[in-house]
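Here the complex is missing one protein chain, while the rest keep their positions.
Moving on to chain A:
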Amino acid sequence: MLAYDFMRTAFLASGIVAVLSGLVGYFLVLRNQTFAGHALSHVGFTGATGAILIGVPSLWGLVGFTLLAGLAMGALGEKLSARDVAIGMTLSLALGFGLLFLHFYTAFATQATALLFGNVLGVDRAALASLAVLGVASIVALACISRPLLFASLQPELAEARGVPLRLLSTAFLGIVAVAVSESAQIVGVLLVFTLMVGPGAAARNLSSRFGAGVALSAALAVAEAWGGLVLAWFTDWPVSFWITALSAAVYGLSLAAAPVAAARASARRLGAARTPGPGAASVPPDPHRRFQADAAALDAKLD
């Protein structure tokens, strides 16, 4: 399988993209901005079709349009979740324009399918180099902003008080998301960007509540899903994108099933810790909420 040049290129390309999407996706999930990532990919479709129409490589159209849209979203403000309708309208409009560009460029069916559902086996050397440069630049940029980004994601008000420029940070992050979306679209297509961007990040958050382990796991899962998809596609001759979505969904499903196990392990650790209370632990009054919570849980169990 690795004897073929296009397969080696595909493994390299999907590996680079998966690492970037896994890392960015973790923060996307942490910040509840997954919908913004989805919207950016639709805007990217317009950029890509427009680029092809005027004879420019589609990757540049993708990157240019998503980057512009990402920066604009960031400049609009922190509370993106409150703008669902605005984002939804924008992405519908973007897809509409994409359709219009397709209409003008008539001999386009394969290109359109590749854009919508990805074509990792069609990545050439030049595209691979672009993906590598953009990927490395994005990861470096993400590393630079990751500390204030984590702080601002968990507690924006305190972060702002400590002098974190929230607006600038949010804009920079969405710029990085835009590049990651463009890269993912090369592998799985604009419609399936969620599968590489959000799937691994969400699964990692179910499996580990610790930040460092979660980020690493998210990237590792993304790479495993992308490469697993390539291998399965090689043996079945089914589309790579299908296998990646299937693996991503399976991993997410398993992480949901494993989440109670992880919680139980954490609570076992907690019981171990509770047996050796600190010197000041007695000064806080016992928690009457606990009993109510236990009662409520018992009631829930009965109702079930």
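Just so it is clear, a residue touches a chain if its C-beta (ideal position, glycine included) is under 8 Å from a C-beta of that chain, and two chains touch if they have at least 3 such contacts; residues count from 1.
Criterion: contacts and distances are computed from a predicted model.
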Mind telling me which option in "Transketolase family protein", "ATP-binding cassette domain-containing protein", "Protein translocase subunit SecD" or "DNA helicase UvrD" is what UniProt lists for the chain we can't see?
-> "ATP-binding cassette domain-containing protein"
Looking at the whole complex, which of A:12, A:150 or A:249 touches the chain that is not displayed?
-> A:150
Could you list which residues of chain A touch the chain missing from the display?
-> 30, 32, 143-148, 150-164, 205-206, 209-212, 263, 266-267, 269-270, 273-274, 277-278, 280-281, 283-285, 287-290, 293
